[in-house]
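Removed: one protein chain of the complex. Kept in place: all other protein chains.
And now, subunit A:
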Amino acid sequence: MSNVKITKVAKAGTLESNDILIMVKPNEFGKTELELESIVMQQFGEVIEQVILHKVQEMGIEGISIKAQDKGALDYTIAARVETAISRAI
C-alpha cells in the first residue's frame, strides 16, 4: 500500500486502562506529525512512538496528524487502534 491519503478526522480506542485513544486527521503539509501523551511516557514513550509510526508507514499513509493519549496500552493494542483510526479516516 502506498500514498494513501487521510481524508477526514477519525478516532479509535478509549481512555480506559490498557487502552489508547488515537485521533487522526489530514496534515495539510503532507507530513506525519505525532503528539503523544502517556502515563508511561518516561519508560516507554519512544517505543510507543515507534509502534505508531511503524503502523502508519506500513499502511502507506502520508499527510497525517496523530494525537495519541495512552493509558498503558501494549504494542498490539496500539497497533490495532492506529489501524482502526486510519481505516476510518481514509
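Here is the rule we go by: a contact is a pair of C-beta atoms (placed from the backbone, for glycine too) under 8 Å apart; a residue touches a chain by one contact, two chains touch by 3 or more; residues count from 1.
Keep this in mind: contacts and distances are computed from a predicted model.
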According to its UniProt record, what is the protein name of the omitted chain, chosen from "Branched-chain amino acid ABC transporter permease", "Citrate lyase subunit beta / citryl-CoA lyase", "Na+/H+ antiporter subunit C" or "NADH-quinone oxidoreductase subunit K"?
"Citrate lyase subunit beta / citryl-CoA lyase"
Since one chain isn't shown, list which residues of subunit A touch it in the complete complex.
12-13, 16-19, 73-77, 79-81, 83-84, 87-88
